[in-house]
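Structure provided below as structure tokens; questions to follow.
One chain of protein is taken out of this complex; the other chains stay put.
Take a look at chain A:
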Amino acid sequence: MIRFVVKRLWNGALTLAALVTLTFFVMRLAPGGPFSKNRKLSPEVIANIEATYHLDEPLWMQFGRFVWGLLRLDLGPSTRFRDYSVGDIIASGLPYSLTIGFWAVIVATTVGIALGVAGALRRNGFTDYAAGTIGVIGIAIPIFVIGPVMQAVFALKLSWVPVGGWNDGWRSLILPVIVLSLPNIAYISRLTRTSMIETMRENYVRTARAKGIGEWRTIWRHTLKGTLLPVIAYLGPATAAIITGSILIETIFALPGIGRHFVDAALNRDYPLVMGITLLYGGLLILFNIATDLVRAWLDPRLRHDG
């Protein structure tokens, strides 16, 4: 087991290294720089600003500087947000993204699994159709449609929650969490339903039933465990994506999370910030994938020896 973890971590580190190296050089191919402005600055002033941010050095040297900074956990200064270092920006935005993401994952898994189980148990019944409908809506209607509609109804019309911003404590969280969890509820409930139906046909479940174990006890002790395997496989990368902040959610609901920074940083050629967020996203994705594999191995002994 430990060997498995170490091996996965090592592979993850290699992947991450390849990702940041590639990102570092590819982003420099885009035309324009962080200080391109349509104000003609004197060459001395431009040279001076570039020197401050080491943009005048050859690319390999800048890369070396980046790696050296990384080893000391210093991601450098942001060129777009001059008051902050990349570390500051991530530290300031991440808690917001984490909070929304955390609740969205909780809501998505509980509601999604509940709907899926209900659908599987009462196949083609009302619950199943209701869950199916929610599933189709959640997957088919994009966030940028559902978000504004919900704002119009619950914030503008009913005034239950604010339209956006993070100024009203938990009330600011409600809409973003719902909107962010909807597509995941949909996906998880479909996965759960299919998987549950399959699992219920498995011999060990039939055996349990044959032994006269009660309906709920069978579900709880035998069926659910097998059912959840594909859900957990989905949850790993999905969680990484959700908690690192959704640019759409953060834009629509004017939230101060980290997601918006990614696009903003790329558009503004904020090289250090792009690197910082790439590292964060890549790292989280890899870690959650490893975590997923561990949980699945724990749930399903067959996977433990694949290493």
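By our rule, a residue touches a chain if its C-beta (ideal position, glycine included) is under 8 Å from a C-beta of that chain, and two chains touch if they have at least 3 such contacts; residues count from 1.
Keep this in mind: contacts and distances are computed from a predicted model.
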item: Name of the absent chain as recorded in UniProt (options "RNA polymerase sigma-70 ECF-like HTH domain-containing protein", "Peptide ABC transporter substrate-binding protein", "Biopolymer transport protein ExbD" or "ATP synthase subunit b"); value: "Peptide ABC transporter substrate-binding protein"
item: Contacting the left-out chain in the complete assembly, out of A:I49, A:L224 or A:L299; value: A:I49
item: Positions on chain A where the hidden chain makes contact; value: 30-33, 35-42, 44-45, 48-49, 52-53, 80-84, 88-96, 98-99, 101-103, 148, 151-152, 155-156, 159, 162-173, 243, 251-257, 260-261, 264, 267-269, 279-280, 283, 287, 291
